[in-house]
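A single protein chain has been omitted; all remaining protein chains appear in their positions.
Order of writing sets the chain letters: A, B and C. Residues in each chain are counted from 1.
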Amino acid sequence: MIKKVTAHINQNEGLIFERSREGKIGYSLSALDVPAVKLEELVDPTLLRDDNLAGLPQVSEPEVVRHFTRISTWNYAIDLGMYPLGSCTMKYNPRLNERVARIPGFANSHPYLPDEFAQGNLELLWELEQNLAEITGMAAVSLQPAAGAQGEYTGLMVIRALLESRGDARKVVLVPDSAHGTNPASAHMCGYKVLTLKSNDQGAVDMEGLKKALDQHGPDVAALMLTNPSTLGLFEENIEEICRSIHEAGGMVYMDGANMNALVGVTRPGDMGVDVLHLNLHKTFSTPHGGGGPGAGPIAVVKELEPFLPFPRVLRNRDSNGVAIYQLEYNCPQSVGRVRAWFGNYSVLVRALCYIKTLGPTGLREATETAVLNANYIAHHLKDVYDVAYPNGKPMHEVVFNDKQQSKFGVHTLDIAKRLIDYGFHPMTMYFPLIVNGSIMIEPTESEDREEIDVFIDAMKSIAREAQETPELVKQAPHNTRIGRLDEAAAARKPVLRWKSSSKGGNAAGA
Amino acid sequence: MIKKVTAHINQNEGLIFERSREGKIGYSLSALDVPAVKLEELVDPTLLRDDNLAGLPQVSEPEVVRHFTRISTWNYAIDLGMYPLGSCTMKYNPRLNERVARIPGFANSHPYLPDEFAQGNLELLWELEQNLAEITGMAAVSLQPAAGAQGEYTGLMVIRALLESRGDARKVVLVPDSAHGTNPASAHMCGYKVLTLKSNDQGAVDMEGLKKALDQHGPDVAALMLTNPSTLGLFEENIEEICRSIHEAGGMVYMDGANMNALVGVTRPGDMGVDVLHLNLHKTFSTPHGGGGPGAGPIAVVKELEPFLPFPRVLRNRDSNGVAIYQLEYNCPQSVGRVRAWFGNYSVLVRALCYIKTLGPTGLREATETAVLNANYIAHHLKDVYDVAYPNGKPMHEVVFNDKQQSKFGVHTLDIAKRLIDYGFHPMTMYFPLIVNGSIMIEPTESEDREEIDVFIDAMKSIAREAQETPELVKQAPHNTRIGRLDEAAAARKPVLRWKSSSKGGNAAGA
Amino acid sequence: KNVWFGVFGYWFFLWSLNPQSAIRNPKITMRYIPNSAQEREAMLRDMGRESIADLFTGIPAHLQLNQPLNLSPAYSEQQTLQYFNALAERNATPTQMSSFLGAGAYNHFIPTAIDSLISRSEFLTSYTPYQPEISQGTLQAIFEYQTMICDLTGMDVSNASLYDGSTAAAEAVLMASRVNGRGKIAIAGNLHPEYSEVVDTYIHHAGIERHLIEFDQTTGTISPETLANLGNDISAVVVQSPNFFGGIEQLQKLADATHKAGALLVVVVAEAMSLTALKAPGQCGADIVCGEAQSFGIPMSFGGAYCGFFAVREKYQRQIPGRLVGEAYDGQGRKGYVLTLATREQHIRREKATSNICTNQGLYALMATVYLSLMGREGLKESGGQNLQKAHYAATQIATIDGYHLRFGSSFFNEFTVSCPKPAQEVLGKLASRKIVGGLALERFFPGMKNDLLICVTETTSKQEIDALVEALKAI
Partner (left out) sequence: KNVWFGVFGYWFFLWSLNPQSAIRNPKITMRYIPNSAQEREAMLRDMGRESIADLFTGIPAHLQLNQPLNLSPAYSEQQTLQYFNALAERNATPTQMSSFLGAGAYNHFIPTAIDSLISRSEFLTSYTPYQPEISQGTLQAIFEYQTMICDLTGMDVSNASLYDGSTAAAEAVLMASRVNGRGKIAIAGNLHPEYSEVVDTYIHHAGIERHLIEFDQTTGTISPETLANLGNDISAVVVQSPNFFGGIEQLQKLADATHKAGALLVVVVAEAMSLTALKAPGQCGADIVCGEAQSFGIPMSFGGAYCGFFAVREKYQRQIPGRLVGEAYDGQGRKGYVLTLATREQHIRREKATSNICTNQGLYALMATVYLSLMGREGLKESGGQNLQKAHYAATQIATIDGYHLRFGSSFFNEFTVSCPKPAQEVLGKLASRKIVGGLALERFFPGMKNDLLICVTETTSKQEIDALVEALKAI
C-alpha cells in the first residue's frame, strides 16, 4: 500500500511567454539621474539593437512570483522526501549555509577588489583550503574547479604538468569500467588516451588486470583514475597496493572523491597513497544541488603536485604585529593555468565552510558513520528481495542491486524507478555503474531518519511483489503524477529546444 | 472542464510529535560560558519544572524542515492562485516588504530602546501615521491596534471618551445588519448596546430606518458603525447625509475601513464626514495574511478625537539645527489608554509603509481602479449565471451574488464553494453578509490578471451548469483534494484540541 | 556600526531622491498590477464601459479626489531599500550595543530555519484556514501549537493565539468574569505595567472593577497572605510569574488562596522561556495561563508583531476567546483538522461572542511552533538553564560592586532588579556612552524606584558582555 503520498490538486501553468502582454511590467528602476541622451547619439546606431527585444516577455511581478511558485510545486526535493540517488549524496542542505552565503559582505563583493578590501573573502578561501587538506590528508588544495568533472580535468592536468616537468610525456590514463562517465571524458579532454580496466568479480580493481595493463603500458601510464569507495559503494581494499604499483610504474593516482561521504573523518585518501582527488562540495559538504548546480569541485594534491595547481593561489603572511594578511599570488610559473575566471564558485565555497564549521570533527565523523549505517540497513533489508550486485562486498555509503529477479517478470530497473515515484520517493540511481546490468544504486545519506528509510524499504519490497503479481502496474508507472512517462526518443528525434510564439504552452491550461 | 489544476502526488506527514525520538536534537546553542551551577542551587527547587518537558518533541533539523515543508504543500496560497475572498482583499504580498521588515535594524530592535537609539523606528511610525492620515483624509492616526477588530474597539472607545468628556454618556451603537461580526462584538466590548439597522432593498443604509432609530434613540446614540463600501461592495451614496444626521443627533460616525481597497486615492472618508475609521493593513496595504495574521488595524480620527487616541503617541520635534527628532509622548491625559503593549504590530507596519512608498500616489490609485475594474468585470460576466444580490447596485471592489438559481437544484453556496476547489480556486466568501441568503461574495483585487479571472469566470459558469446537470457532483465536492469535506459538527461535539501520545497521527502515513 | 553615522547616510539619501522617479510612461503599469493599461481598456470595452471613471459613478463626484494624494512619489525598488536601510541604521541593535533589556521583549537566539520555513508562500500568503480541504498545513501547525502550549503551561486547552501578551491578559480578565459572573478583578502590582494598562483599558467599559494587590517590598513578589481576605466579589486574581521585577511567584500558594475565595487564578507569563525551567503554572493550580510567546523564535521588532498565548482548563473550553483547531474526519474516515467551536466567535455570535478577535497572529504562532520543534525538549531545557545560570552569574557579579545590590530577595529566572547608588537613569546614560544598553530604569513605572534597574540576561548574552557591564558599572 502506498503510505507516503496522496493525490492532491496541483496548479497548471503555461510558459512565462504565454503570460506576456503589452504594457505589463515587473520591475522598477530608479529614474535616470543624468541628462537623457538618445542612445543613437552616443553609440554608432548600426551597433544598437533594433528588434525591441521582442522575444522577452512582459509580465508583472505577481505573475512572475506565481509562475515560478506554481512550477516549483511540480518538483520533488530533498525537503519533501528521501532521494535514494546513489553517487549523488543528496543530503540535507542546511538553511544556515544559505543565510551565510547571502551575507552582503560576501554576496556583494567584487572579485577585483584590491586584496586589502577583500581580506574576509581571502581568509575564507584559505581556511577552507586548510580544512579540506586536513580532511583529505593532502598537502594543498585548489578551490577553482566549478564541479566534480572540472576537478577531474584539473587534477589530471596537474598530474600531466608534473610528468611533463620531468620530461615524461605519458599518454595513457587507466579508468576502471565502473567509473563515472566524467572520468574518461575528463581524461580525454586532458589529451589522454583512456584505457579501460575491467573490474574483477568483486567489482573492485582487478589486480591481475592492473598488473597486465602496467606490464603492457607501464611507462606510458600517466595515471589511474579510481573512485573510492567505488561506484559500487565498496572500499578498494587493495588501495595501497594499487597506489604502490602505479607509483612504481611512474604514474600517479587520481581519486574521484564523489563518494567521500563514506570516508570523511574515518580515513583519508592522503594516507592511502592517492596523489590527487576532487571533492564534490555539492555532495559531501551539503551545498544544495539546485536542480543541477552550481557545485564546486576542489582538488587536493600531495606536496609534489602543489606547484602545478591553478593560479592564483591564496597565501597567508603576517604583518609586523603578527596579524595575518591574506594575499593572492599570481606568480605561479609551474601552474597548469586557470580553469575558470576568478577563484571558484565562491558562494558554494562559503556554504561548504559553513557546513564544516557547524559539524566540526565529531559531527563530520558522525555524519559519515550514519550514512554508512543507513546504507547497510537498507542493504540488509532488501538483500532478499533484490539481488545485490556484488553480494560479497561490504557496502559503505551506498548499495547496488540489480533487477535480475524482477526481469523475470519483464519488470526492469526503469520500471522500478518509475514506480517508486508513485510511492512518494525519488527514484534511485539507475543503470550506473555500467558494469552492473540493470543497476539499482541506493544511497540514503545520513539525512534520513529511520522511519523514512523503513517506508522506503517497504516501498521497494512492495514493488518487488508487484513486479511478480501485477507487472503491468509497474511497467506503466508512474500513475499518480501530473504527467506520465515522456517519449524521450521522439523528443530527441525532432528536438524542440525553445519556445516560439506559434507553439502551444506546456504543462498549461488544458493539459 | 477543469483547466487549472491536475492531480499530483503530495507527501503525507504525521504530527511533529510522532517524529519524536529520544536523543534527536534540532538545535545548537553555544556552550555555557559562565561557571555551571545546578539550577537547584540557584532557585528554590519547588519552583523548578520537574516533568522533563516530556510533552515537547525531540526531532532533528532536517525533519523539522521536511515536516513543515510537507504540510505547507497542503495549503492554498495567493502565490498559487486567485483568492476570490470577498471582504478579505487577498492581494499580492510583495517580497520587497518581507525583505524590508527583516532588516536587522528593525527586526532586532528592542521596544524599550531609549528614543535616541530608536530614531529610525520612531520616524517610520511617524511617517506611516502621516501617510495614512493623508490617504484617509483624517487628522491623526494611532498604529497601536493589532487588527481590524481591535481597531474597531479602539475607535469606539475614542468616541466614547470624547462623549464622556462632554458628560454625554450615550449607550447605543447603531450597526447595520450587513455589518461584519466584529462590529457588534467590538461595540459590545466597549460597553455599548448594539441596535441593528435594517438595510434597505438596495442593501444600503435605510434612511427611513436611520431616521426612525435616531428619532427613537437619538440622544442615546453614541455612534453609527458603517462599512463603506458596504459589505455588499456598494458605496453608500448617502454617506454625507448619514454622517450629517448622526452628527445632528450628537453621535459620531465610525467607518469600518476593511473595504478601503475600493477607495484609496479616489476618495477619502475624512471628506465624507466620517469621524473614525480603521484600516486593515493586511488587506488594503498588502501585508501577508499568514494563514490568519498578524494584521494591523490602525485607526484614523478627526482632529476632535485626537486627544483620546491610545498612548504613547509619536511626536516630531526639531533640534536647534532643524534636524527632526522623534519622541514618544506618554503624557496623554485624555487618552483611552493602551490597547496593547508597545506600539502596534511593528513588523506589519514596516511592510505597509514599504507598500505605500513603493506605489506612491499614482500606484495607489491605479491599484484601486484596477481592483474595481476586475470586480466589475466578474460581475458583468457572471450576472446571468448567478443572481446578483442587489442587481441595481454599482459594484466596487467586490460583487455579491446569491445561490437562488442553484438552490433550485439543491446546490447551495457551500457546494459551489467546495466545487471551486476542484477547479483550482480558493472558494469565495460565503454566507456573508448575513442579509444575503446564500451569499457568494467575490473580490478579485487588483493582483489578478485577466487570464486568471477569465478562468475563474469559466469555472463559476461551469459549476452553474453542473449544478443543473450533475448536482451530486457539486454537492460531494471537493473530489480532487487529499482530504474531503470534514465533519465539523462531530468535531465540535467532542472537541479534540490537542495531541496526546495515545492518539493516532493525522494526515499521516496510512491516510 | 555607528548609529549616528546612519543619520548622514539618511540625509544623503533624502537628498538623492529624484522626484522624476514618479514620471512614468502612462501606458506602463505599476509592477504589482498584472493587468496593463491596454488590458484594462480591453476589459472595459468588453463590458461595454467607456472608462474607469464609469465604474466609480457610485461615489458622488464631489467626493472624488481630483488630484493625487500628497505622498512622496513612488520609490524604485532600489530607493525603497535605501530609504528603509537608512532608517534602520538609526536604530541600535544588540550587535552594535550589548543590551540587557528584557521587560517583556527578549533577545533569544532564533534558529535560521524558522524564517525559511515560515516564508514559504504556502504559509505566508494563505488565508485563515476556513476551508480545511486546502488549508491542512496551517491547521495541523496550529494543532501542534495548541498541543505545545498546553504542555508548556500544564493546561488542557490552548487557543490558536491572541494579539500579544498584554491583550491575552485582558482577555483572561474578561473571560474570568464571564465564567463566574463576578465584577471585580484583583491585579498584582508587579504585573508588567503595560499589560496592566491594557487590562485597565479593557475592563473600563466592561464594568469590571480593579483591585490592586500590592507586592511585598522585600521580595518583590505577591505574598499569599495578601490574598487571605479576598472578597467573594473577586472574579479572578491576576499574577505574573516571573513578575515584572523578575521574581518567581509562589503560584501554588497563590492558587490555593485564590480558590478559597472562589476566584480564578490567572497566571500571566511575559517571558515564555521561563516555562522551560520553572514549574508549569497549570501544575500549580492556575485556571487560565496566558502571556507572550515572543521568546519562542519571534524577533523583538520594536515590540510587535508577537504572539499572545492563552490556555485554560478543559471545563472552560467553550469560554475561550479566539480560534481553536480540532480534529475531524472526512466521509472516508481520513483524519484532518478544522476550526472548531466557532459558535463562540463573532462571525456567528456577533455581540455575544467570547471576544471580538478575528485576525490573530497565525504566522507568528507558526514561528513559535517551528522554534519549539527545533529546540525540542533538550534545547529548551538547555536554553532555560543557560538563561537562569547566566542571569545568576551576572546578578552575583553585580552584587559584589560597591553600592550595588539586588533589590529583592526572591528567586528569579533571567531578570533581576538591581539597586544602584545613583539614579538608574543616570547609570544608563553613562553605560550608553560605552555602547551598553544597561537595562530598564524602573522609575518610569514605579516612581518610588528611582535607583532601581531591571536587568535581563539571556542565553545570547556572553560572559564577556556581562563582565564588561560589571566593569563599566564599577568604572562609572
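Heads up, the rule we're going with is that contacts are C-beta pairs under 8 Å (C-beta built on N, C-alpha and C of every residue); 3 or more make two chains touch, one makes a residue touch a chain.
Just so it is clear, the structure is predicted and the values come from calculations on it, not from any experiment.
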### Query
Just one of C:E39, C:E77, C:D164 or C:E415 touches the chain that is missing; which is it?
C:E77
### Hidden partner chain, touching residue among A:N200, A:N376 or A:Q405
A:N376
#### Entry: chain B, residues in touch with the chain not shown (by the definition above)
9, 21-33, 58-63, 65, 69, 94-96, 98-99
### Summary
Missing-chain contacts on chain C, rising order, are 1, 12, 16, 28, 77-78, 81, 85, 95, 109, 111-112, 116, 119-121, 378, 460, 462, 464
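Keep this in mind: only the chains that are shown with their structure count from here on.
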### Message
From the mean C-alpha coordinate of chain A to that of chain B, what's the distance rounded to whole Å?
### Response
46
### Task
Averaged over CA atoms, how far is the centre of chain B from the centre of chain C? Could you give it in whole Å?
19
### Query
Approximately how many whole Å separate the CA-defined centres of chain A and chain C?
45
### Query
What parts of chain C, by residue number, touch at least two of the other chains?
29, 32-35, 39, 74, 77, 113, 116, 121, 134
### Task
Scan chain A for residues touching two or more other chains and write them down.
9, 21, 28, 60-63, 65, 69, 94-95
